[in-house]
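Here the complex is missing one protein chain, while the rest keep their positions.
Going in written order, the chains are labelled A, B and C, and every chain counts its residues from 1.
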Amino acid sequence: MTHPEKDELIALPQQVNDFCMTVCTVNGSGSATSNNVLYHALFHMGIPTSGKNIFPSNIKGLPTWFVIRVSEKGYLGRVPYDDILVAMNPETFLDDLTYLPEGGVIFYADHIRLPENPRPDLIFYPMPIRRLVKEAEVPRNLREYMENMAYVGIVGEVLGINMESLLYALKRHFGNKATALESNLKMVKTGYDWAAANIVKRDRYSVKPLPPMKDCILTDGNNAAALGSLFGGVEFCAWYPITPASSLVESMIEHNPKLRKDPVTGKNTCVILQVEDELAAAGCAIGAGWAGLRAMTATSGPGLSLMTENVGLAYFTETPIVIWDVQRVGPSTGLPTRTAQGDLTFVYFLGHGDINHIILLPGSVNECFEFGWKALDLAEHYQTPIFVLSDLDLGMNQWITSKFAYPDRPIDRGKILWEEDLDRFGGQWGRYKDIDGDGIPYRTVMGNQNPAAAYFTRGTGHNEYGNYSEDPINWANMIRRIKKKLMNMCEVLPKPILRAKPGAKIGIIGWGSTDPALIEAQDMLEQAGVPVDYLRIRALPSCRDVHDFIAAHDHTYVLELNRDGQMCSILKLEVSECSEKLSSLTDIGGLPMTALWATEQVLAKEMERNG
Amino acid sequence: MTHPEKDELIALPQQVNDFCMTVCTVNGSGSATSNNVLYHALFHMGIPTSGKNIFPSNIKGLPTWFVIRVSEKGYLGRVPYDDILVAMNPETFLDDLTYLPEGGVIFYADHIRLPENPRPDLIFYPMPIRRLVKEAEVPRNLREYMENMAYVGIVGEVLGINMESLLYALKRHFGNKATALESNLKMVKTGYDWAAANIVKRDRYSVKPLPPMKDCILTDGNNAAALGSLFGGVEFCAWYPITPASSLVESMIEHNPKLRKDPVTGKNTCVILQVEDELAAAGCAIGAGWAGLRAMTATSGPGLSLMTENVGLAYFTETPIVIWDVQRVGPSTGLPTRTAQGDLTFVYFLGHGDINHIILLPGSVNECFEFGWKALDLAEHYQTPIFVLSDLDLGMNQWITSKFAYPDRPIDRGKILWEEDLDRFGGQWGRYKDIDGDGIPYRTVMGNQNPAAAYFTRGTGHNEYGNYSEDPINWANMIRRIKKKLMNMCEVLPKPILRAKPGAKIGIIGWGSTDPALIEAQDMLEQAGVPVDYLRIRALPSCRDVHDFIAAHDHTYVLELNRDGQMCSILKLEVSECSEKLSSLTDIGGLPMTALWATEQVLAKEMERNG
Amino acid sequence: MDNAQTQKVERNLIGLSPVDYKGKPSTLCPGCGHNTIANQIQAALFELGVVPEMVAKFSGIGCSSKSPNYFLDRSFGFNGVHGRMPTLATGACFADRRIKLIGISGDGDSASIGMGHFKHVIRRNIPMVYIIENNGVYGLTKGQFSATSDLGLELRHQGKNYLPPLDLCLEALISGAKFVARAFAGDVKQMRELFKAAFVHDGIAVIDVISPCVTFNNQDQAMQSYTWGRENESPIQDITFIPKAQEIFVEDFQEGTYREVKLHDGSILLLKKIDRDYDPTSKTAALDLLTESYEKRYLTTGLFYIEKAEQSIIDIFDLGREPLNRLPAERIRPDLAALEQINAALE
Partner (left out) sequence: MDNAQTQKVERNLIGLSPVDYKGKPSTLCPGCGHNTIANQIQAALFELGVVPEMVAKFSGIGCSSKSPNYFLDRSFGFNGVHGRMPTLATGACFADRRIKLIGISGDGDSASIGMGHFKHVIRRNIPMVYIIENNGVYGLTKGQFSATSDLGLELRHQGKNYLPPLDLCLEALISGAKFVARAFAGDVKQMRELFKAAFVHDGIAVIDVISPCVTFNNQDQAMQSYTWGRENESPIQDITFIPKAQEIFVEDFQEGTYREVKLHDGSILLLKKIDRDYDPTSKTAALDLLTESYEKRYLTTGLFYIEKAEQSIIDIFDLGREPLNRLPAERIRPDLAALEQINAALE
């Protein structure tokens, strides 16, 4: 094996705090921990960083990639190349190499065979991983795992990650498990020391500490959603395991005991129940929501499909529930461990018969928290299912986000009537009467002892008092009122966020987890001489602002991670008078969006459009 | 009780072969038979007639209406009034009276109490039903039933229905049950004779025989769909009972033994299996379709909702199945015995992830037959779920329709490969390879003994050979090919039907069972000085013709029986460049559309539009 | 034996009259077994002196599932979608633990589309009375076979049933139900006593009631018809429910002919032996009896199995005694300090 000459490469500029590194391992080998340590250490150094786990739908032994992007400018979307490769998996090695640009760096476990003629433009650092682990006298059953800790030390040293930050990250991970901390730390140090002594740095990538990121935390969207729900006073969650939604509920299970003891009695105030399937999960949540509990469930595409009939029931009986859909790639079982924004039109029209839904679209981990509690308020206020569409990228990957803010308003239980409230109505109350003219009726819940409180809830046609009715006019009134109730909501839902550029005549619209890619693309487009305004939609149905944005621009591109341009379709309906101003740009392969893709797509289309 | 003076009324013109009569009874009383006899007798007299049963979601004892419209001009949609009432149900009597126009006629069982001050503009004929039945010495358990036969005779006589035609209708109903025929005939005659002797005709409604309707038959859409499927060579149908789809499969069960014995072996060639739920119905159909049987299921909204996940599986594994959705009013359980066109957007986007479907939209009983066999061909040809959206009105009511035409082309099994076919491919075959460039791959089915035939089917990401793949490019290619395959179909699907009017600048679009109402409305509009062209869409996605129609007209109204204007929404997507030329007009109360409503709506909107 | 509760009285212990337990007028077919059941639920609750507001009713879809509308108008009710009744009850049971839940289902609703939920609500031992109004047919959709239809049954439009029926008591037992009984709509006294016992049982009580569909499945030979039931019913006990306050007074008490079962709230179920002595606390006895009656095709009725559960699902979740759905906002939203801790841990 020949290494390219050092000075051939030195010509490329140094890249400090700006590169992408991918660690290639097999899953089930414990590499998740090592990668998180690397990632947290960078965060501790104050460097904007994102970490994305690209993993197979399998438990052990298949290729997994962990992609760390470091960007002083704060661009945290995915990039389609790797500056640095940490190669631990011989199987994918050759393929992984193809993602490296000129000057790229490879740290590889030295039991991996290099290709016959390695690209001369790359820098290879062999790592004597197995030897280091053996010398560290690690017990046999921990060896594979410790190999991963060894590369943490080596890579950390070469890149310039502080040992202090690595220690911090290890502590964060192992908490008070002292022996585990000690042995892992030892292994990291071994790697670190070995690298210091043996590796001559020939590459151009490195990190430098920055001032600490103020008020930032590091976590995943599912954890945030769990916490947001718990702070939202959720009292009941029924669920059925499914990737990538399971960890949302599992985070709830983790935090629930600490957060949700009744301060008065010390008893639990939130029930989390794993049930037999998603039909049951939705059914149980509806039963609970109907009975006056703040209720939710979380699932992904296949589970959502199974909830369809029950969603119709909740919609038409006006029962509050929150449904988190952490999207993965569909149709069908699809790619269970890959990300997409493919459930939007489905959810929008979910259920037979005339139906319309409210959908919240968090675009950051912080919004997962915020929409967690807001969704519960909205559900109870408007007495309807509220959907929150997150995705695997947002939900399961670690993101830097601003600290969770305490809810800025009290819990909203909506128009619930208790014994004494009913008396006020003097017998005038009817479960489905639009007393206030806002389309939202008053409701009572199970347990209310007022003899006027009880009513019979049903998914069949019913009149204002909940009694069975097949009367055509009654039917029409009932479902028109429900629609009115929900259309009234648009302006109350989270407003879109505008990021404007001077002189922009073109708009781009995005939603959800593609935000970092689109922010970066917007800057790239500006540099390319095509300034665009960027609007991120955060809820459907869309509000006036969205309409105005589209109307105000010559043309607007809707960029999203699906095949069919689903948001674009919905906008063509909701803002149909501007249909011709909308173009759809889509990317669907299961990976997060890249700014490069977005930029190229918009530029190409603009070329077309202008001639 | 005072009757209005005879000559006051005589001023109104005679209405021969042009009126609407509603028979008001309670369900479970056997009135269905009587009403059908009346209806068939009219058909036998050559008079265009439609019969609609408006019944409760209940088995016995609640109000039911049977509406017979007689129209020499052939207008067979619903009208929003009743010229003639046959009142057998005291409970609804007062309300029923409000639907009568001036000069309206009431035949009422004389045990019903008339209102204190009956409207003077109406004509009342009391019928001594109970006395007649008693005198006829009907066994006690048949009395309620025979009361209905008595009114058949009375009403028939007064309207001028031939006794010969009544006899024909009775024979058609009772077939070779001689005693039943005899006793019913006797009862009808008793009523007939009593009326002839005792009723002085004071009203203006009557029928006159016309030349026999050539090549017409009388049946319901569900029976037609069943027959169409059996003639389409369906080999497997799994189902779960649900109104209004049950009778579709029950018709199949009825005809199957006669129609589908293998001419060679005398063995059955079609399996009809009632299963535990709709999840199973779809699953079984997919299993069968996958294994090379022509497979189908039939359901309605709630069942369809439950099939959602399986539809995604069929779509993505490219498994042919046909799903009949006989629509009823939703959301949720809604009005199970009322009609609607409310599942269209739901079906269009049915399934999580990126998905798109083919939907056939029969608008007549005859089309139910035709689309019955065509759907099976399309499913196998394109290897995808094919939806056929009928509705309760079309499916369960009796309609006059032209004779069923024998399929004009051989059964199309699509690209199925058997042992010897595979050899031709010389090992090049892959289940999901687009060999022909039309997006449609070749498939093998279970039982094929060629060692190259077997493959592993899965709803997860797979490559051209069906092997598991998480590769982003492969994924994108796979689902883009599927979309291409289905978009290629538009022009092959049943084309829309145009009914043009000279000088029309305005278009109206409809689909499904509203056809008679829209045909009539078109004529009414013309008379009102607003000629419109009428396009009935028969399949989605829509073809070029639909686009051209919308583009060619100043404005187009889409009229349908739902709340949200679902077809209009889809057209706004598919023909989005013409969005602003489309307006939605909707009616949703569970009853069939009336021409009057359609006419008034279009006129009002035209007034608005023209300032 | 003849004791006070079975006599018609105008007012019960809590001063309510039978009308207070009524529902809307039934729209089911006259003679339908489901109406009898609705009546006996009213009677049982009246006799027990239960406050109607302390009951909630759940059902799926079917003629049977309509019946909650026909009793206890003063109780909350939720008539959901087909087969999913148990899930609604499961979610609701945590909202106010004082409320007693009654679920009404049909054989189609529970044995076909709802089979999975039926099994799992039992496994979770949700505190409710689960009544199946079993007529061996789909009533509301006009007479198709159900999974409890008799082998060989013939129905119009459907032909002949070639599949063996499921026995829902066996199904319940196997999945861990601790109160399993069968009643027959032709035997109202037994039904009512069973309902009372089920109502005070602490945990799920499953009662399979053979409830003839007079419109679609009441031919004399049909297993779920009145005639067949009357001819083939074989009750295993003569049952009397004795409320906790009341002295037991049995006129013809004979050694060995009675078994007493003490219920959760202190009431007693007095089981008078009929043919053979039967121990309703033995699961094996129940299995053997039900297997035998299934194979020999007779209709055993009575209390097949009863056992006290160690803890209810509400205890397992350690909820307070106050209804969860009434906790004020400040007791369900953690405070700012808690959030600050969370934030700190994620820094």
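Just a few scattered comments:
To be clear about the criterion, contacts are C-beta pairs under 8 Å (C-beta built on N, C-alpha and C of every residue); 3 or more make two chains touch, one makes a residue touch a chain.
Since the model is a prediction, treat every value here as computed from it, not as a measurement.
The chain not shown here makes contact, within the complete complex, with A, B, C. Across B:181, B:253 or B:271, the residue that sits in touch with the chain not pictured is B:271.
Residue-wise, the contact with the chain that is not shown comes from B:295, picked out of B:295, B:344, B:392 or B:490. Here the missing chain is touched by one residue of A:302, A:541 or A:590, and it is A:302. Touch with the chain that is not drawn comes from one residue among C:123, C:262 or C:297, which is C:123. The chain omitted from view is touched by exactly one of B:211, B:410, B:427 or B:529, namely B:410. For subunit C, the residues touching the chain absent from view are 112-116, 119-120, 123-124, 147, 162-164, 166-167, 170-171, 174-176, 283-284, 287-288, 291, 313, 316. Against the chain not shown here, subunit B presents residues 216-219, 227, 230-233, 235-236, 238, 255, 258-260, 262-265, 267-271, 273, 275-277, 279-280, 282-295, 309-310, 313, 317, 403-404, 406-407, 410-411, 413, 418, 444-451, 453-460, 467-468.
Seen across the whole complex, the unshown chain contacts subunit A at 28, 57-62, 240-243, 246, 250, 253-254, 274, 276-278, 302, 332-333.
The rule is short, and it goes like this: only the chains that are shown with their structure count from here on.
Per-chain Cα centroids separate subunit B from subunit C by 40 Å.
Under the contact definition stated at the top, the residues of subunit A that touch 2 or more other chains are 309, 312-313, 317, 458-460.
Shown for subunit C are the residues that touch two or more other chains, namely 81.
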